Every structure is written in structure tokens, then in C-alpha cells.
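What follows is a set of notes on a single structure, which appears directly below.
Just one protein chain is left out here, and the rest sit where they should.
This part shows subunit A:
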Amino acid sequence: MVEGTRAVRRDATLPLAAGLGFGLVAMAFAALLIGPYPVSPAQAIGALAGAETGQAATVVLSIRLPRVAAALLVGGALAAAGASYQTLFRNPLVSPDILGVSAGAGLGAVLGIFLSLPVAAIQGMAFLGGLGAVALVALVAAAVRNADQTLVLVLTGVVVGALAGAATSLLKVLADPYDQLPAITFWLLGSLAAVTAEDMLPALPVVLVGLVPLVALRWRINVLSLGDEEARALGVEAGRLRLLVIAAATLVTASVVSLAGVVGWVGLVIPHLARMLVGPGFGLLLPVSAAIGAGYLLVVDTLARSATSTEIPLGVLTAVIGAPFFIGLLARGRRGWT
């Protein structure tokens, strides 16, 4: 019986990986064809192979390919971070924003726009703002020693997020309403419209660096989801591991938020789909969440840029899709805080 079930599970993992991989490639290719300028599959393949020149090749290689790659990166990273945070906080209703990374990044970016800094500096400030907010939360939680660490972290995250939100609002009031305010609003709703290949170069390695400890420690992160006390009794240094996971997931989130702005809901909703597919084991949950998240954001971004003549902000679409899904989960849900 046992040998049988183990074999079945291993056999199921390969087709799943193959299916997800094939699906992503197919969707990415389809996304290259979609848009106001018509591109045929043959032209797209030619452009990718370097055989095609001319306008179609320019559209595919310079406009659509960076954007498709950015959607895959941002979606995958947000979903991976969401899966990590949910496992860490032992709560399936947690999103990567829970410790204030998005609010902090938002404040950083808005400050950058307010100061009329160049794009790269705005992205840098968003990244630092996200890391700074979470670092502040972690410091406060560490100072409040004799209490439930998870609860302190989450509550401090809410407080720091609200503070950053207030500062962002103040900057919006002070910003130039014709020039800066639209940029701020657009950034806070998330968009890949302005992302270039050059923008992605610094973000990609940071995301990978953040993913390394998450993948390497996947078994222990599982154990951590039993709660601190049990994890420690099972031999895991829970406090240290939690800090490491928070740092890694925050790095991943902050780097893509600085690229794409605040894109909500992906990190909250996608890990649920992944959990329905492969169960809660973090070793499989992490890569499957990343793959589904990448595909999901690719679809949403392709919709955002092609469904209407004016581009729809990403955050609006992900919320419109994510909110009903989330309500469904709440209605079905059987778990809150343990």
C-alpha cells in the first residue's frame, strides 16, 4: 500500500511539472501575439530566433517580450512570497503585504515621484521603503519579547502599514495634481506598462537570492507551520528561521513591487489554488505557487493591456478577480488564527 502511494505521488509530480511548464511557455507565446499590432505565430518565432527583422520583430522583442517576462517574474515572485508568508504565519488568509512591505514600498516610490527623481531612483526607493517597513516591524516585535511573536508581528505590520499609508496620503495631497498625482496613482495600482528589460536586470537576481533560502529550507519551513513551540520541540530554531523566511520573502516581494508597483491579491489567492493542487507541503507548494502566479499575472497583464484602449491598472484587475475568490474562501473556510 505504502510503496504504491509513494510511487503514485512521484508519478504525479512529473506530469504536473511538465503541464505547468508547458502551459507557461504556451501562454507566454500566445501573449506575444496579442496586442494592437498584429503579429503572426510565424513572425513571432522568426523574431525570437533572430531571423525576422522589421516592425513585427521590434514589437515582439522590444515591447512585448520584456513585458511578458516582467509579468511572469512579478506574478511568480508574489505568489512564492505569499506561500511563504502563509506557511510562516500559519494562516491561509495572509498576503505578502502583511508586514507592511507594500505600504513601505509605496511610500518610498511616492516619495521618489514627489521629489521628481528618475525612474531607477524611484524603484530603488520603493525597494528600500519595503525593506525598511518590514525591518521596523521585525525590530518592534523583537523588542516586545514575552508575547506571541506571530501576533506581535502581524499587529505591528498593520500599524506600520497604516503609518506608511498616512505618509503616502500626505504626499498625495502635497503632490502636483497634474504631473505627479497621476503617476502616483498609477504606481499605487500597479502596472507593467513602463517596465523595460533594463529595469528587470537588478530585480531578477534579488528575487533569486530571496528564493534560495526558501527552497533550501523548505522542509523546516513546513515544520514551522505547526507553531513555534512544536517546531522547537522538533528541533527547529524557530525564531531564527522565522526571521530568515521573513527576510527572504520580503526581499522577493520588495524587488518586484519596486518594479511593478503595488499589485495586490496575487500572493493571497494563488497559494490557495496551489494548495488545492498539491497539498500544503511547502516543498511542492512553493514552486507550484510560483508557476501558477506567473501564469496568472501574465493573463491578467495581457488583459490589462489589450482588453481596452486605455490600459487598466493591474491592481484593479487582480482585485476584481481576487475579491470574489477570497469571499468564496471565507465562506468555505474553517480556519482562523489557531
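One rule holds in what follows: a residue touches a chain if its C-beta (ideal position, glycine included) is under 8 Å from a C-beta of that chain, and two chains touch if they have at least 3 such contacts; residues count from 1.
Note that in this section contacts and distances are computed from a predicted model.
A.B. asks: Any idea which of "Carbon-monoxide dehydrogenase medium subunit", "ABC transporter ATP-binding protein", "Nitrite reductase (NADH) small subunit" or "Isoquinoline 1-oxidoreductase alpha subunit" UniProt assigns to the chain that's been left out?
C.D. replies: The chain we cannot see is, by its UniProt record, "ABC transporter ATP-binding protein".
A.B. asks: Touching the hidden chain in the complete assembly: which of A:Thr58, A:Gln149 or A:Asn222 does that?
C.D. replies: Selected residue, touching the omitted chain: A:Asn222.
A.B. asks: Which one touches the absent chain: A:Gly50, A:Pro118 or A:Gly235?
C.D. replies: A:Gly235
A.B. asks: Mind pulling the subunit A residues that touch the left-out chain?
C.D. replies: For subunit A, the residues touching the absent chain are 2, 5-6, 87, 90-92, 146, 216-220, 222-223, 225-226, 229-230, 232-238, 275, 279-281, 283, 335, 338.
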